[in-house]
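Notes to accompany the following structure.
Note that one protein chain is taken out, while the other chains of the complex remain in position.
Here is chain A:
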Amino acid sequence: MISHLFKLIWNKKKAHALLIVEIWASFMVLFGLATLIVVNVGNYRKPLGFTYENVWAVGLRSNRDTIEVANKLQRVVDRLKAYPEVASVSRMSSNFPFSANQMNNGIEYKKRNVLAETYGTDEDFAKTLDIPVPIGSWYRNRDSVGKYTPIVINQKAKEGLFEDENPLGKIVSDKFRVVGVVNTFKAKGEFMADKPAYFELVKASQPWNDTVLIKVKPGTDAVFEAKIVKEIASMLTGWSVEVDYLTNSRKNQHNLVLVPVIIALIVSGFLLINVALGLFGVLNLSIAKRRGEIGLRRALGATGSGISTQFIGEIWVLATFALLIGLLFAAQFPLLNVFDLQSGIYVTAIIIAVLIIYAIVTLCALFPSRQAATIQPATALHEE
């Protein structure tokens, strides 16, 4: 019966060309959307690598003040540490977690190069964000001896630079010495890809790392925020002070990822509804035009459910033709390594898109095919 359906559809391919194009286009849209979702879900399932609850980022901008900037920053850090509401304080570069800022650098070890996210942080960073360090330890100020700056790398950077080698103590790019390895650090939130990254020790004398992360004790509220802002403003005349709660910054970062996905979902949803309505209409019309054939098939031995199955089978065959063309296009993405994504992501997206297409065409065919099953053979044959 399957070969019979293939023959029937193949012999009517010209009449079905537009339907095939419609299903093919739907598949391509679904494939793109599914890829986007699979990538983001895959990223989401990997651990963030740090905790952000009760952590505030205090951005200090010196504006036109150029005198003893580093000293002033350090004084603020010391003052913040003195508050009983504060559990931990850390100075870092402006690309603090969930911020819009990004810094990256190429690092190299034995001719293996990796482009890595770069974070300038002090020795209390791991404590402030509860970052576990499974290999080695987080750097201390005393590690900064000689010409090498201590760095901590993440697992991705370790894989890229050292593969199976022990990274501890190794010199990278002729200026860094690896002292520790963390698992993941997804500064842009759960939806960020786990990319290579390294953390470089910020010295107290450096004036440009002007963000202070403070971990406050649970229950600390905006009253304390106002208090520290006021105090910092009195300590640093002419500076601007801005406090971001990492929980809020995280939401903003999520929105940056989720809003385009949701818009794409809505647009694709409308497209698929249109395609589904079109298919439904075409099938209804086709059944109305093929009443004689339905009567004939019943006369020749088809049951009502057999007729229903035949119409669903036909739309599946039609979808299969469209999907085969779609697969030719979709298969290029993993083969050509487009967007540098793993093949598994594309394969999963293809499977999802194929299943959704079959589900849609089945849904569209269900009602018309049931209608076809109820056609009385004697009446249908007489009409012809």
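Here, contacts are C-beta pairs under 8 Å (C-beta built on N, C-alpha and C of every residue); 3 or more make two chains touch, one makes a residue touch a chain; residues count from 1.
As a working rule, contacts and distances are computed from a predicted model.
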item	value
Chain left out of the displayed complex - its UniProt protein name, from "Electron transfer flavoprotein subunit alpha/FixB family protein", "Aspartyl/glutamyl-tRNA(Asn/Gln) amidotransferase subunit C", "NADH-quinone oxidoreductase subunit K" or "ABC transporter ATP-binding protein"	"ABC transporter ATP-binding protein"
Contacting the left-out chain in the complete assembly, out of A:Arg140, A:Lys217, A:Lys230 or A:His382	A:His382
Option from A:Ile135, A:Ala193 or A:Leu296 whose C-beta touches the chain left out	A:Leu296
Interface with the unshown chain - residue positions in chain A	1, 3-4, 7-8, 11-12, 292-293, 295-306, 376-378, 381-382, 384
